[in-house]
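Of the protein chains in this complex, all but one are displayed in their positions.
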Amino acid sequence: MPQDLKLKAAQKRGIHQLGGDELVGWDEVTQGVILTSFEGDASDIAHKKAEERNYSDFNSYTATVAPWRVIKPVFNRDICIDCQNCWVWCPDSSIISRDKQMLGIDYDHCKGCEVCSQVCPTNPKSLLMFSEYEELDVALSQWPEKKKKEKK
Amino acid sequence: MPKEKFELNEREVWDGNYAASQAMRQAQVDVMAAYPITPSTPIVENYGSYVANGYVDGEFVMVESEHAAMSACVGASAAGGRVATATSSQGFALMVEVLYQASGMRLPIVLNVVNRALASPLNVRGDHSDMYLGRDSGWIQLDAYNAQEAYDLALCAFRIGENHSVRLPVMVHQDGFVTSHTAQNVYPLSDEEAYNFVGDFKPVDDMLDFSRPVTYGAQTEEDWHFEHKAKQHKALMDSRKVIDEVFAEFKKLSGREYKRVESYMMEDAEVAIVALGTTVETARVAAMELREKEGIKAGVVSPRVFRPFPFDLIRDALENVKAVGVMDRSSPGGAMGALFNEVSAALYTTPNRPLVSNYIYGLGGRDCSVEDLKEVFRDQKANADAGHITTPIQQFSGLRGPKLGFFETKRS
Partner (left out) sequence: MTEIRWHSRAGQGAVTGAKSLGDIVATTGKEVQAFALYGSAKRGAALRAYNRIDDKPIINHAKFMRPDYVLVIDPALAYTDDITLNDKESTKYIVTTHLSKEELIAGIPALQGKEDRVYVVDCVQISLDEIGRSIPNAPMLGAFVKISGMFELDYFLENMKRVLKKFPQKIIDGNMRAITRAYNEVK
């Protein structure tokens, strides 16, 4: 299963740093500060998956906040029970889930806030935070064992 | 009196917000009703912490909007307390209705306005849109160019507004972020010096004087309204004398001199910039460098007091120059810039009638560099040499895109 899903929008245009765009002059900015979310007709957008949508350059989907992270969540497919808790709680829609199956993390939009890991109910957790520099396979090889319940 | 003594150094490194909040503490403001908004938030936040920690014997009133904030200030001031608050931009816009009530009721409230652009587009950074929005509200408007001045003028504001021959509310303006969030050396007065300078609050017609009940906010129609507004305008015009006196006393106390119109290198100036806020000081750097490196006799004139507008002093400061660039940091909304119009009107009453052109600049916090201001001076030099305005009369400085300008001088 792919950990690092490449987004269609990113592939198409090259995902860009937030705020790093070329600046146009007063004669080229939109009237009324209107920003369009999609390119072309968007009437069937609700039936398309995020990676299939024609997001415009104005849409934050085409911008990345990846460099904001100091730590990153790593997903362990072997333990996950597809409960969707992380998907519900992620404040940046960065948990990629299809047909109620957890696929991985959208590392272009994840800011490393750790909420997903906090709400993960499995033992051990299926989402754990690692240094941004840690390789995914190395992180997975360091996964902790199941914790035994403490007897009272 | 406050329970706790605040420790101050002779030299502090403060930003404009912190400096203003210290002035609020030293003046021992009785009531601050506020709805915090960027970039003025730290002023009310700090006052709140001074109250909570016993450094001020006052009340911090949390309200549900800026309209309510100024309304509560009006109530507290009418009740007989020393009252101040702070706001910016959208918050200022929401206050506008009550600003007119405050000045009409002659309530000496002090409002720290940390200048910020007005939406839309939404923008938190500094320009003078909110300051201009207040220009007909009947308040005295003092303009600080840096953090030290935001502190000094806030102290002066209480003395001026609360003077019984003035009894008007006072705004102290500072530039959002460029002053409010820029830390610099600030030399505060001691608490005793500051409080003695401001003095005890002496109420007039206070509602808590039960021996003499009064009504505030009466209705007047065409039979009375005009006379009341005329009296209010006269008081605002006459406040000029009190402002001068307060500035003179402040100089005696602190060594720092303020004038209703500040002039820099104007003795022999051939060209000048007129501006407000931090741009004044940056323009001084530009003038100095142009004199040294390009031999352009440049000077800077700036209203310290935006209201009452120093019509005569502006005229005196500028009547002998050849060309003047007037800088407006507010979207003019289909007209020439307000400062340009007022400076031009003053200069129209001189025999020389210098050439006056208008620059719209710095909207939404767009940087205004020394080089930008040198360009304005160079334009003025070209105008002076040609004997007429060589550019559109209104131009945009620091704008991306094709050159934008309006109106030409009518010649022959």
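Each chain carries a letter (A and B) given by its place in the written order, and its residues are counted from 1.
Here is the rule we go by: a contact is a pair of C-beta atoms (placed from the backbone, for glycine too) under 8 Å apart; a residue touches a chain by one contact, two chains touch by 3 or more.
These numbers were taken from a predicted model, which means no experiment stands behind them.
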Option touching the unshown chain, where B:24, B:114, B:368 or B:384 are the choices: B:368
Hidden partner chain, touching residue among B:284, B:304 or B:322: B:284
Residue among B:184, B:232 or B:341 that touches the chain left out of view: B:184
Footprint left on subunit B by the chain that the document does not show: 11, 13, 15, 124, 146, 175, 177-179, 181-185, 278-279, 281-282, 284-285, 367-372
Touch residues of subunit A, complete complex, unshown partner: 17-20, 65, 67-70, 111, 133
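In this section, only the chains that are shown with their structure count from here on.
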Chain centre separation (subunit A, subunit B; CA means) in Å: 47
Residue ranges of subunit A touching subunit B (in the complex, touch as defined): 23-28, 32-33
Of all residues in subunit B, those that touch subunit A in their complex: 120-121, 396, 399-402, 404
